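Structure record follows, encoded as structure tokens.
Part of the complex only, each chain left as placed.
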Amino acid sequence: QQELVRSARCRHGAPCRWGSQFNVPPSAQFVARPVGVCSMMKLPMQASAEGLDAAFIGVPLDTGTSNRPGARFGPRQIRAESVMVRRYNASTRAAPFESLQVADIGDVNVNLYNLPDSCRLIRESYQKIVASGCVPLTLGGDHTITYPILQVVAEKHGPVGLVHVDAHTDTGDRALGEKIYHGTPFRRCVEEGLLDCSRVVQIGIRGSSYDPDPYKYCRDQGFRVVPAEECWRKSLVPLMGEVRTQMGDKPVYISFDIDGLDPAYAPGTGTPEIAGLTPVQALEIIRGCKGLNIVGCDLVEVAPMYDVSGNTALLGANLLFEMLCVLPGVKTR
Amino acid sequence: QQELVRSARCRHGAPCRWGSQFNVPPSAQFVARPVGVCSMMKLPMQASAEGLDAAFIGVPLDTGTSNRPGARFGPRQIRAESVMVRRYNASTRAAPFESLQVADIGDVNVNLYNLPDSCRLIRESYQKIVASGCVPLTLGGDHTITYPILQVVAEKHGPVGLVHVDAHTDTGDRALGEKIYHGTPFRRCVEEGLLDCSRVVQIGIRGSSYDPDPYKYCRDQGFRVVPAEECWRKSLVPLMGEVRTQMGDKPVYISFDIDGLDPAYAPGTGTPEIAGLTPVQALEIIRGCKGLNIVGCDLVEVAPMYDVSGNTALLGANLLFEMLCVLPGVKTR
């Protein structure tokens, strides 16, 4: 009963550390799952990244979507479903909330009607976050958002390595006359020198194409492209060994488009492609990043309206937690 | 059996007039409802408005949406559900397909990533349509699109009267820093002199507001604002008598936002407001426009993903048919 009262006290975003020096998500043993204004994992919310080692932040933008919109509600739904995620990683024994100070710092305010201006707003918000030394874990939003985020990340860390999980390379040049939308972020990053191109891997790529050789651009830049076909029915543990070698100890960014997974697992997304990766492989990829010098992560393209069950968002919430678990400094127990 | 063959021949968009001088939608007595690539009412499709008295045209844009997106799929779903609409208006005895040459001329190609450019594309498409003397019946799309359409319409007809059904006045000045989105089209129209402000009526307006006196701007321009409260439980036949007097015989445009209706009837829309109009009142409004010099119509803001039944789109299809039935020159039988 004592504990019930204690958890009740934690519900409003006030520091909630359960006797620890770090913020800790409340347990469903003490706070009922449906209870609470949904921050990510019901972590305390704070207005800036000040004092944080890592922060969850939402970017509810979908103006860059080419087919089904709705990713603007990705952050809201991922937070809602994150009530199922608990503090320890039972598989890897990672204990992020005994290692890092983590909070939910809310959403970037975006300009739904103007993509370049949204990029500016994202950039300005992330400059403050990254400046404070905090690692951003982003809840998207469509994939456009990774472009301004990487502008900020590279500003601090120099050109970064990239672990990019996706059905699409997102290296188009333009569409409908525009250079900024969710099909082009990584070409823009290449052009601006934000990526260390020899340390880029794209995993899960597939689908029909406008070009007979659609991966040429990527390979010409030095990216490693791992089509879904090379992943089918395989463990990706060996691949990730190679990726760790490729990445070395220089800064790495993880950009995870939920459509990298097969639509059976992630129906709630806007541009699904058949015959994709499995959640098991997603875990192998993210857990395989342990030891890398990760400086930022995102999980994008969750469009909840196409998945009435909420399970695509639940998957997103779990994958974000797994990313948290492989950040530098996270201890195991 | 003869007729089954005949209808089979009509399925591909080739002229399909059933012995009439006009295009005629096929009957479900001869062509099964699920059959056919869905143009509006399964009318023949043609590439331009050439030779048409009226044309259905889609504008699948939702980049101007402030809350739930999805109206980009409005035209597709309205066409799909229009298989339920038959050629005669049993209530008014209107026989549009014995009076006018009507076709579906497809969709305007929009720039999903750039609202001003979409406006340009809409404007260019409509200039050709309107130039040919054809009355456009537009399947939206979010309400942003009415602005470029009215630019074209006013270019030909001068400032027009407006019968505007909506939950919102859509006369905001800007949002998120932008002057073009679905909350501002009619202020832009006023500023550009596209509206004959003394001949503007806005029906069904309601909802909470950012301003204590939210209709002031409209009334200052000379608009007649008819809040939903004034419509509750009433026939709108008397109102429409007054509206016909207000409009006179000068050109009138009908802009019908599906969220003018109560969300019970039209759940598939992005910015619903409670306590709205009924479909009965919608019919009274549109039928009450008979006799006016209508030069264009639109039905906007159908976002099908929020209505699994398809019935919001069905409602939209019926209301578009009703608009066709009150166009000048439509005979009754």
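A and B are the chain letters, set down in written order, and residue numbers restart from 1 in every chain.
Throughout what follows, contacts are C-beta pairs under 8 Å (C-beta built on N, C-alpha and C of every residue); 3 or more make two chains touch, one makes a residue touch a chain.
Quick caveat, the model's predicted, so the values are computed rather than measured.
Student: Assuming the complex is a homo-oligomer with 2 chains given explicitly, what is its full copy count?
Tutor: Counting every copy in the complex, the total comes to 6.
Here is the rule we go by: only the chains that are shown with their structure count from here on.
Student: Just the number, please: Cα centre separation of subunit A and subunit B in whole Å.
Tutor: The separation of the two C-alpha centroids amounts to 41 Å.
Student: Looking at the complex, which residues from subunit B come into contact with subunit A?
Tutor: Contact set of subunit B toward subunit A: 62-66, 68-70, 72-73, 110-115, 117, 175-178, 180-181, 305-306.
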